[in-house]
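A single protein chain has been omitted; all remaining protein chains appear in their positions.
Showing chain A:
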Amino acid sequence: MSAVSSLVPARFLTLIAHLVIVITIFWSRENNVKACLPLNFTQEQYDTEDKKLLVGLGVTLGLFAIELTGFFSGVSMFNSSQSLLSTGVHASASVALLFFLFEQWNCDIYWWILAICSVVPAFVEILLFVAVVGLKKKPL
């Protein structure tokens, strides 16, 4: 099926794009943290918001680890529905995070992006893990 041979690299590239942007935000989150603070903020407020964003980024990286292990171990690599879902969701996450970075959006928006674009594919990945390893179904 030629569709599969283009779905696998597409999924990989969108995953990596999302991952690279998350790493980029991790290193340059200062402006975004300042965007969710009032104009006159104290250092403690800054630290609190910074820590919240750090936790969000950490959770994203953890969910990435889940999805990447599922992908590279072959559990969901050739599953067309999961690949399609993952490609679409990570592509939208990449675009959204690009705007988040460049337009210096509010850091509350990051939690929405996290919920829709990181939790959903990781959750489906866990379901697939359970289905393949636990219920011994075929990994397709």
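Keep this in mind: a contact is a pair of C-beta atoms (placed from the backbone, for glycine too) under 8 Å apart; a residue touches a chain by one contact, two chains touch by 3 or more; residues count from 1.
Note that contacts and distances are computed from a predicted model.
Asker: Name the absent chain by its UniProt protein name; which of "Response regulatory domain-containing protein", "3-methyl-2-oxobutanoate dehydrogenase (2-methylpropanoyl-transferring)", "Nicolin 1" or "Transmembrane protein 17" is it?
Answerer: For the chain not displayed, UniProt's protein name is "Transmembrane protein 17".
Asker: Sort through A:V4, A:A65 or A:L127 and give me the one touching the missing partner chain.
Answerer: Considering the complete complex, A:V4 is the one touching the chain left out.
Asker: Write down which of A:A17, A:A35 or A:L85 is the residue touching the left-out chain.
Answerer: Among A:A17, A:A35 or A:L85, only A:A17 touches the chain that is not shown.
Asker: Among the options A:V33, A:L53 or A:V75, which residue touches the chain absent from this view?
Answerer: A:V75
Asker: List the residues of chain A that touch the chain left out of this view.
Answerer: These residues of chain A touch the chain that is not shown: 1-2, 4-5, 8-9, 12-13, 16-17, 19-28, 72-75, 77-78, 132-133, 138-140.
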